[in-house]
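Every protein chain except one is present and positioned as in the full complex.
When the chains are written out, they are named A and B in that same order, and each has its own residue count from 1.
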Amino acid sequence: MTTAIETLGLTKIFGGLVAVNHVDLTIPEKSIFSVIGPNGAGKTTFYNCITGFYTPDEGTVTFFGESLVGLGPDRVMYKGIARTYQNIRLFSSMTAIENILVGEHSRLTTNFVEAIFRTPRFRKEEEAALNEAKRLLKFVGLAGLGDQVARNLPYGAQRRLEIARALASKPKLLLLDEPTAGMNPHETKEMMHFIRNLRDELGITILLIEHDMRMVMGVSDQVAVLDYGSKIAEGSPEEIQRNPRVIEAYLGRGATTETVN
Amino acid sequence: MNKQINNGFRTGLIFGIINIFLILIGFPMVAGTIIKDAIHNDSTVLLGLNADILDMLIFMGLIGLWAGASGGRRLKGEVDTWLDALASSASSGFTNGLLVGGLAYLLGALNDAGVRISVYLAAILPATIKQLLLGKNTLDGALLEFGFLFVTGLLGGALGFALRGQWRKALGDWWKKIWSGFVNSAWVRKIRSHPLFMPAVYALGLVILYIIPQEAGKYWNYTLGTVGIYVLLGLGLNVVVGFAGLLDLGYVAFFAIGAYTVALLTAPNPHHLMWSFWVALPIGIVLAAAAGILLGIPVLRMRGDYLAIVTLGFGEIIRILATSDLLTPFSGGPKGVSAIGGPTLFGKPFSSDKDFVYLIMIGILLTIFVTTQLRSSRVGRAWEAMREDETVARAMGINTLTHKLMAFAIGAAFAGLGGVLFASRNQFTGPEDHNLMVSINVLSVVIVGGMGSIPGVIAGAFALKGLPEVLREVQDYRVLFFGALLVIMMIWRPEGLWPSSRRSMELGKADDNAKKNSGAPGGKP
Partner (left out) sequence: MEKTAVHKASMPVNTYRLIQIVLGVVFSAYVIWRFYDVFIGNPAYGADTWMRFAISGVVLGSVYALVAIGYTLVYGILFMINFAHGDIMMIGAFGGYFVFEALKNIPSPTVGDPHQVFLNAHPIISVILAFVVGMIVAAVSGYFLEKIAYRPLRNAPRLVPLISAIGASIFLENAALLLFGSQRRDFVNPVQLTRGTGWNIPVNGTTVILPYTGVLTFVLSVLILIALYLLVQRTRIGRAMRAVAENKSTAALMGIDVDGVISRTFIISGALAGAAGVMWGIHLGLVYYQVGFIPGIKAFTAAVLGGIGNIPGAMLGGMFLGIIEALGPAILGLPFQLKDVLAFGILVLILIFRPTGLLGEVLSEEKV
């Protein structure tokens, strides 16, 4: 199986605080890979290093054989990586469909001269883009809500819209940052289903940060655990559940609540 | 009851302070002049008061009524009887009157003591004080002033109570009924659904645009031209501020570049190049756009709010350079450049004020066309996304620097166009045409009209630039008003008076809308 993304010795330091400490990860193509860890373990920083928001202080990030280090977030997106955010960050006064159209930005090619003169190529591209946006809207189950301004959508719909926006760029790798935060068990289950679908139907590799253990264990092929910026374990969900270091650092607490529930 | 009286007192305090401020800047007297022009022109004498005092009193009385009505307004969760309303409006009127009467007494007493107040407070001339004291002696005048505001306050409260809530609803219902009756009537529908309806509207619009300058006289054409230039500038700045969310306070610099380009290329002094207007026009536009890019490259990488102050500084640099001895041989210095060439059309001069109205209109239509087209395109969406959340926009693959540069350059190009037309029409340009106030005027136009909204900007330009042209008396207060307006708009209605509407892309008319929009020039903005 080909490797989608590989980090070697990835390190990010914020004024003395080592947020990510020599993390090596290999994520195979078309897998669902979860990164878990207690709050402040450096998961989001890890994401930001991959997506180009931070330049890592040490180490490499390779995406299908190409290095991503030093590329800005927009270039990283062009390579085929899309992401969502822990606290939903939609373009809140644009409509749902406009949000998705912005997501398609990296795939569209017309420039402003073509836009002014409405060349046939421009019209064709815009029409295709709009149709694709409508299709995605339907795909995430928001058909009919496309003309709503994003901030007026219900919470769950906003989460799904954010995923649709990320999908609009036709990414090879999708980074989801706590997609089920604030969802009830039923919605979480739906989201699980949805994520699996993404991988099965679209063949997208998925990297997941998640707190909900049921979700992580239910959906992931592989799980890596970060604690204080370092990777302390990696393996299948079963292995992770049995790993004493993980239980000590994190799951111990989680596992007990899980049984109580 | 206590709460309402307290509220009345607070309202009175606020109104009193505002009133004192207005008096100190001499506004009630000027407002009185406007009222005089509007209602009568003779010098009526009523109750022993001459016309000047009466007209000022009308203005003060209106404020008094407002203070009373506002002080006696219904409070949430409080019993609302006529007694409450009157008591609280009385306390509002009392406070308002006390403050203003006190001021009148103080000014009168100082004046009586021989202090020349106008040395320190420019608007308070002895005549003004006399007007404020209603032509009476200090004590009587101040007491009368107090009494007047107290009574109008009470009246305002009573009026407010009598009309509580009802008139608004009644007015709203009446308007809704008329409007929906009109829109839904069979013949209106029939006309609207006719395929030639929109083309006919456009054609009619063009005909009207053609006729107006023909019928307007020289003065009105000049005024229209000035307003038109501001529409043009506003639409250009709208791309920068409204679409891309970049606060550019040095917009006037690009205007100046356009103006100086046409000036230096076509005027006999200081270079005697005497090029044709039609050559200078594109050069001015291109130079302005290039300056936008040059300034943009270092500056647009910065935190968004640094941009405002750097562009402000840049505008000042241009002005200082224009007036400096260093550039005088090149740019005409503080005296500016005169005898700037105008356009010719088929060998005939085409440069009267009327002709320029047409040129400016063409410029405006061009700007509207370009901006609407851009807005509903990949670039326009990228701008909007950037404005909403720059970090996420970058993660969506948007190269924010190039898109900002693009917005900056396009905005600058329109400013350059405006500058060329403005200088060429006035046949003169100088440093004073390009001071900070121009930037602030244009910014106010964009913000008051509605950031990102094209009809809003046009309406804004007419309201902010056209109205003061008509109401000459308030010219001095215009800038003060703009400043207050910017703050008030941000607090009360940040989206502007005429916010941009979103077109529906998914549902309903979406399908044919999409086709129509990609075909016809410009969808709904």
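The rule is simple: contacts are C-beta pairs under 8 Å (C-beta built on N, C-alpha and C of every residue); 3 or more make two chains touch, one makes a residue touch a chain.
Small disclaimer: the values here were computed from a predicted structure and weren't measured.
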item	value
Absent-chain contact - pick from B:Ile320, B:Ala339 or B:Ile362	B:Ile320
Candidate in contact with the missing chain, chosen from A:Pro28, A:Gly72, A:Gly141 or A:Gly235	A:Gly72
Residue in contact with the excluded chain [from B:Leu75, B:Leu247, B:Leu471 or B:Leu497]	B:Leu247
On chain B, residues whose C-beta touches the chain left out of the figure	21, 24-26, 120-123, 241, 245, 247, 249, 298-306, 308-310, 312-314, 316-317, 320-321, 324-326, 387, 390-391, 394, 399-402, 440, 443, 447, 476-477, 479-480, 482-491, 494
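As a working rule, only the chains that are shown with their structure count from here on.
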item	value
Contact footprint of chain A on chain B as seen in their complex	369-370, 373-374, 377-382, 384-385, 388-389, 391-400, 406, 410, 502, 504-507, 510, 514-515, 518-519, 521
Contact footprint of chain B on chain A as seen in their complex	51, 53, 72-74, 76-78, 82-83, 85, 89, 91-98, 101-103, 105-106, 108, 110-112, 115-118, 122-123, 126-127, 130, 133-134, 137, 144, 146-147, 149, 165, 169
